[in-house]
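Just one protein chain is left out here, and the rest sit where they should.
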Amino acid sequence: MSAELYDRAIVETAKASAEAQRLSAPDVTVEEDNPLCGDRIALDLAMADGRIAAVGHRTRGCLLTRAAAVVLARRAPGADPAELRSAIASLRDLLEGRNGPPAWPELSMFEPVRAVRSRHDCVLLPFRALEEALDRLEER
Amino acid sequence: MSAELYDRAIVETAKASAEAQRLSAPDVTVEEDNPLCGDRIALDLAMADGRIAAVGHRTRGCLLTRAAAVVLARRAPGADPAELRSAIASLRDLLEGRNGPPAWPELSMFEPVRAVRSRHDCVLLPFRALEEALDRLEER
Amino acid sequence: MSRARASELAPPNAAPRLDLAGLKGEFPIFEAQGPRFHYLDNAATGQICRAAAAALVDFETRARANVKRGVYRLADEATQAFEEARARIAAYLGAREAREVVITSGTTHALNIAAHTLCARLRPGDEILLSLAEHHANIVPWQLAAARVGAVIRAIPLDAEARLDLDRLTDLVSRKTKVIAVTHCSNVTGALTDLGRIREAAQAVGALFVVDGAQRAPHGPLDVQAMGCDLYALSGHKLFGATGAGALWIRAELAEELPPFLGGGEMIRRVTIERTSFAPAPHRFEAGTPPIGPALAMGAAAAWLAGLDWQAIHAHELALTERLLAGLRAIRGVRPIGPEGLQARAPLVSFVVEGVHPHDVCQLLDMRGVCTRGGHHCAQPLHEALGLEASVRASIALYNEAEDVDALLEGLEDVVRRLA
Partner (left out) sequence: MSRARASELAPPNAAPRLDLAGLKGEFPIFEAQGPRFHYLDNAATGQICRAAAAALVDFETRARANVKRGVYRLADEATQAFEEARARIAAYLGAREAREVVITSGTTHALNIAAHTLCARLRPGDEILLSLAEHHANIVPWQLAAARVGAVIRAIPLDAEARLDLDRLTDLVSRKTKVIAVTHCSNVTGALTDLGRIREAAQAVGALFVVDGAQRAPHGPLDVQAMGCDLYALSGHKLFGATGAGALWIRAELAEELPPFLGGGEMIRRVTIERTSFAPAPHRFEAGTPPIGPALAMGAAAAWLAGLDWQAIHAHELALTERLLAGLRAIRGVRPIGPEGLQARAPLVSFVVEGVHPHDVCQLLDMRGVCTRGGHHCAQPLHEALGLEASVRASIALYNEAEDVDALLEGLEDVVRRLA
């Protein structure tokens, strides 16, 4: 499984994280880390009309964390909080081997991670940050 | 081995501990307990001319502890500290299966205890009290 | 004859059918020790069941890796197995979430965590309520922690049957009471505590409620939620797992507020020489390499136990207890202590033999392969309250048989004949 885990899709996607930018005027910023490995993401969201207008991030982490951050940053703009929450849930389901295909097709690249439990948190880190950001937006 | 451990000699000897008396004017009194079982002895020594003139004690403990106290109380009077210390050493040797016969023949009754390590401290308790008493006398 | 009388008291139909031979076959020690082995020291340690032994041996000899951080297959599997063990303990305890379970090295370690972390929030004059029936493991940690903050320890006294005298709760519990910590089951008398009444008293004043479950846990699955306690401690070795592991259940909402106890690896978020921030529970309370093999054994034992017919086992254990109590009462000079009957008691009886020291009783019983324990059983305040220095304890587990009880009773008759 480790072999598939580093297939071209994940490696290529992760590389794109190098170009990620922070937002200059986010509506919310969340910093989240993975206490077991110290990997870290700073995630910015800008909102317009109840939808995500823009996503910024800086991610320091392994390929899995970075690839996950890139997928998130590409897919989130235009979505509303409910859609995002269901994407997060579908990723959790994918890792646990539950239910059908993920909300975003690219998330399928993380299917090989299912077998390596210790790496689930790597994939989830950006999505945990997203969840926290959505919670904070809601609390306002 | 447990059977021999409760042979007549030990049982009879231990019974005699019920008649033990404390001394009214001891030169030294030591209270010693066995931290693992709470058994306890109060041992009094009276000295005359560098020898033990009288021994008193009150012993609360198992048959082994009480029998050991009785042997000690019978044998110590008349002995000098050096003789007592070598009796203590010979009892330790007996329990560890070292060296020859014990300094006092009655100590042989404790030979079956050798196999039951957890009971060594029972036999030794009165003798540890004696050792402490001799140490205190010497410090004066 | 004591045996005849005892068996009259436990008619064969009283218990649902239990495949006792099959059950006993699940414990490797009985094969190793042969037939003249009457193990009645289960309150000190239970024997390991096959499921636990297999989990332990498998991990230690065929698949060992450290947990929580490694990503290679073996380490990942070890971590999964460790978390599965946590989940199994949680299920056995009826906990809502696996993360409520902290893996410890035993009940003693668990109660030390409890005492330390709860006392960190106390102020001088605050009160901790224990009972006179506690094991030293549920006394000494509170004394040490209370001394640091100036808290005061009080104790529920015993009633005529040596149970916690809960009528005294109204006097003893006040707004000053911040913690109530009691045993679920006395390791000397077998008395089960009426946790419901204590919970009410605790809730009325907002005190936290800690339960020492070491002796109750081996007698069937639990429901910490129904009990309404906040922390619950147990030992794996008494639960037919291995020596070296135990657990502390901490209600989730509470765990997140509590400071850590032991410091070290795996319990931190970020360490600098100046300052450390801590990981969320349960990791915050699990410093260093945990007792992985023993924890897996404890989890395997809990999962195996959870699948047994506890109605049948309960009836079996109580029938043996009845036989034992009746037999003891029939021997001149033998006096059981604690509750008279079978109501709200675990299968555990302590007794004194008039004029004979408990160690001498145990030693002579050992001649017949009967394993019992003599001493204060780490419960000096209870013994003192009963005017005793020590007692002999016979404690029954699911695998014990009528022959074990009978061998004890015959041995006691001999003890009395020889020494009393």
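For clarity, chains are labelled A, B and C in written order, and residue numbers in each chain start from 1.
Here, a residue touches a chain if its C-beta (ideal position, glycine included) is under 8 Å from a C-beta of that chain, and two chains touch if they have at least 3 such contacts.
Nothing here was measured: the structure is a model prediction, and the numbers come from that model.
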**Message:** By the document's own contact criterion, which visible chains does the hidden chain reach in the full complex?
**Reply:** A, B, C
**Request:** Based on the whole complex, identify which of C:Ala63, C:Ala226 or C:Ala306 touches the chain you can't see.
**Result:** C:Ala63
**Complete:** From C:Arg163, C:Lys178 or C:Arg373, the answer for touching the chain not displayed is C:Arg373
**Asked** For the full complex, which residue in C:Arg197, C:Arg270 or C:Arg418 touches the chain that was left out?
**Response** C:Arg270
**Message:** Can you tell me which of C:His237, C:His283 or C:His316 touches the chain that was removed from the display?
**Reply:** C:His237
**Item:** Sites on chain C contacted by the missing partner chain, in the whole complex
**Value:** 28-29, 32-33, 39, 41, 44-45, 47-48, 53, 56-57, 59-66, 69-75, 105-109, 111-112, 115, 130, 132, 135-137, 139-144, 148, 153-155, 235, 237, 242-245, 260, 262-268, 270-276, 287-294, 359, 362-363, 365-366, 370-375, 378, 380-381, 384
**Request:** In the full complex, which bits of chain B touch the chain not displayed? Write them out.
**Result:** 2, 33, 35-38, 116-119
**Message:** Across the whole complex, list the residues on chain A that are touched by the chain not included here.
**Reply:** 2-3, 5-6, 11, 36-39, 60-64, 116, 119, 122
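Convention: only the chains that are shown with their structure count from here on.
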**Whole-Å separation of chain centres (CA-atom averages), chain B against chain C** = 38
**Distance from chain C to chain A - Cα centre to Cα centre, in angstrom** = 45
**Message:** Taking the mean of the C-alpha atoms as each chain's centre, how many Å separate chain A from chain B?
**Reply:** 76
**Asked** Hey, what residues on chain B touch two or more of the other chains?
**Response** none
